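For this depiction, one protein chain was excluded, whereas all remaining protein chains were kept in their positions.
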Amino acid sequence: MFDTNELVLNMGPQHPSTHGVLRVVLRLDGEKVVDSDVVIGYLHRGIEKLSENRNWTQIILLTDRMDYVAAAINNVGYCETVEKLMSLEVPRRARYVRTILCELQRIASHCLWVGTHAMDIGAMTVFLYAFRERELILDLFEEFCGARLTYNSMRIGGLPLDIPPGWDKKVLEFCKIMDSKIDEYEELLTHNRIWLERTRGIGVISGPHAVALGLSGPPLRGSGVPRDVRKDEPYAAYDEMQFDVPIGLAGDTYDRYLVRMEEFRQSLRIIRQGTEGIPEGPIVGKVPRLIKPPAGETYHAIESPKGELGYFIVSDGKSTNPYRFRVRPPSFCNLQGLRTLIKGHLIADVVALIGSLDVVLGEVDR
Amino acid sequence: MITPTHYMLLSSALFIIGVAGVMMRRNIIVIFMSIELILNAVNINLVAYSSQLQNAVGQVFALFVIAVAAAEAAVGLGIILAFYRNKETVNIDEMNLMKW
Amino acid sequence: MGQAIAFYTLAAFILGFAVLVVTTKDTVHSVLFLVLDFLFVAALYVLLDAPFLAVIQVLVYAGGIVVLYLFVVMLVNLKRPPEAHHDPHRRTKLGLFLAVAVLLELGAIAVYQTTRPVLSVPGAPMPVTGNTEQVGWLLYTSYLIPFEIASMLLLVAMIGAIVLAKREL
Partner (left out) sequence: MIDQFVIPLLKIVIVLNATLVAVSYMVLLERKVIAWAQSRLGPMRVGPYGILQPVADAVKLMIKEDITPVRADRWVFTAAPIISMVPALIVYAVIPFGPKVSLFGRQVSLSITDVNVGLLYVVSVASVGVYGIILAGYASNSKYPLLASLRASAQLISYEVAVTLTLVSVVLMAGTLSMVSIVDAQYNGRVWFAFVQPVAFVVFFIGALAETNRAPFDMPEAEQELTGGFHTEYSGMRFALFFLAEYANVIVASSVATTLFLGGWLRPFPNVAMLRFLGFIPSWTWFLIKSFVFLYIFIWVRATLPRYRYDQLMRLGWKVLIPLAIANLVVTGIVKVLLS
């Protein structure tokens, strides 16, 4: 293309491929992106500030609304942070169920990602296939806690309810189905020439650069940095699980894709181990009637499907609500990399790269 | 009865419209289009005589004219683009420099 | 009679659109009128028993060259028409005068020509029949060298256009 002047193009907030209300102001030379400006904040609801005026249990359902495609993981992260602040012991059975829920949620979130990412690149069938399987997970969650999207599925110190009878069998059955379905997605994409051409060498970011930008999760591992909170600082029951952390080499969109596809399999592996090894026992630890953590501050991070989800909470020890509540959302930090990634690429790659970072705007804006 | 004269008058009228366009307009793209009109006027003549004389040679020449027009359009538009990139205008009055 | 009606209609359209091409302010509209003009010229070729040339006219002119024009018009995307510049050296009147002079001259020739008998040079006997075949036969026999030169010209033009339009080589 040989346009002479730069064209400023507003991509979003109303755009089918910006995964919500992200707005990217592109400065284009023909179709090439010269520079860009990522504008966020269209979905800001002030969750952090709201949390400072709620009691500790009420906050759980606010965390649901951050990464709404992986609500259970947000719940787990928050509850564990408070437990850490209160030095509460969580029973082993509850930790196992948390692990299973987290991994189911990771699969659900990755399903949504693979669907929308493929859709952004034009392969629409994968989208419906992936949603078909996500539906099965939502059914499992519905059976566990009654909700399908915003679960409110955790309590400080353990679980609200024990797992329903026969639920673990259904989970194992789902694992069996999912195994073949992942192959189905890969059949449609992994060796597809067009897919390779659209993703290989697009948005390359080196490991050190990714670390410097603060990326985490699959975008970081896709660049070859083997950082996974589940392995490095185990929480829930991850220290008892056997799993591998897949890493990429090239740091391009294709490697990020491969990393996530492998994470599907590793998640299934963890779910199998967890479900088969669920110990008997109580589901809630010794939680005081009035939750009022001692004065102090703590940071606790877990591995959400998008990356490192951290909670920083300050308690003054006097009131029944946090003094300061702050989230380190993985989507927000990963979105930092977008400007670097899309520079010099074409418009078509912009949507592919937004997809490959897998951002959820509810979490970016909070 | 339509004789070659009719065609020739038509073609000369078209030719004149083209010439007038070249002389009067300042937009170089429109000037190029006027040149295309002139070439078409020539072609109408060629084809009319070819049909009158029952000889396809005129049509062969018309084909050559079309080929030349294509070449002219490609190069000419390339020049326009290159010029526009430097001077941000397509006014022919400002195209009075051999280099810049 | 039918032929006369067809001719006059087509001629009216051709000239009318040609005038519009030259006079319209908006360059894109100008390009559109040019396309319409070419389509009517193609129809005129059909009237003249040259269907092959008519189709080529549509294919090459309307489908190729004018698309290029449109492409360039959209790329340069003018904010104000060049006519808005007031240039003291404009010679519009002279242009108009010249054009009218040439028209008169051509008209005189045309009228003079009607007083002479119509030429009838029998074409060389052609081994093939059909318009396309005839044109093809001539192109590849008598006019082979011009044909090759035309293709070289197109190649050179293509390379030239690429060199000109490319920002950096």
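A, B and C label the chains in the order they appear, each numbered from 1.
Heads up, the rule we're going with is that a contact is a pair of C-beta atoms (placed from the backbone, for glycine too) under 8 Å apart; a residue touches a chain by one contact, two chains touch by 3 or more.
Bear in mind that the values here come from a model prediction, so they are computed numbers and not experimental data.
Student: Among the chains present, which touch the one that was left out?
Tutor: Output: missing chain touches A, C.
Student: Give the residue, chosen from A:Ser17, A:Asn74 or A:Ser356, that touches the chain omitted from the document.
Tutor: Checking the options A:Ser17, A:Asn74 or A:Ser356, the one contacting the hidden chain is A:Ser17.
Student: Tell me which residue among C:Ala18, C:Val58 or C:Leu106 touches the hidden chain in the full complex.
Tutor: Only one of C:Ala18, C:Val58 or C:Leu106 touches the chain omitted from view, namely C:Val58.
Student: From the list A:Leu61, A:Ala147, A:Leu161 or A:Leu188, which touches the chain that is not on show?
Tutor: Hidden-chain contact among the options goes to A:Leu188.
Student: In the complete assembly, which of A:Ile121, A:Leu140, A:Val229 or A:Leu309 touches the absent chain?
Tutor: Looking across A:Ile121, A:Leu140, A:Val229 or A:Leu309, the contact with the absent chain belongs to A:Ile121.
Student: Provide the residue numbers of subunit C that touch the chain removed from this figure.
Tutor: On the side of subunit C, residues 26, 28-29, 32, 35, 39, 51-52, 55-56, 58-59, 62-64, 67-68, 70-71, 74-75, 130-132 touch the unshown chain.
Student: On subunit A, where is the contact patch with the chain that was removed from view?
Tutor: 1, 7, 9-10, 15-17, 31, 118-125, 128-129, 132, 188-189, 192, 194-195, 197-198, 346-351
We adopt the following convention: only the chains that are shown with their structure count from here on.
Student: Go ahead and note the Å separation of the Cα centroids belonging to subunit A and subunit C.
Tutor: Roughly 62 Å separates the two chain centres.
Student: Go ahead and note the Å separation of the Cα centroids belonging to subunit B and subunit C.
Tutor: The answer is 6 Å.
Student: If you look at subunit A, which of its residues touch at least two other chains?
Tutor: 2, 4
Student: So which stretches of subunit B touch two or more other chains?
Tutor: Subunit B, residues with two or more chain partners: 81, 84-85.
Student: Help me check something: in the complex, which residues belonging to subunit B touch subunit C?
Tutor: It comes out as residues 1-10, 12-30, 32-34, 36-37, 40, 43-44, 47-48, 50-57, 59-60, 62-64, 66-75, 77-82, 84-85, 89-94.
Student: Can you check the complex and tell me which residues of subunit C touch subunit B?
Tutor: Checking each residue of subunit C against subunit B gives 3-4, 7, 11, 14-15, 18-19, 21-22, 27, 30-31, 34, 37-38, 41, 44-45, 48-50, 52-53, 56-57, 60-61, 64-65, 68-69, 71-73, 75-76, 78, 81-83, 85, 87, 89-92, 94-96, 98-100, 102-103, 106-107, 110, 113-114, 118-124, 126, 131, 134-135, 137-139, 142-143, 146-147, 150-151, 153-154, 156-158, 160-165, 167.
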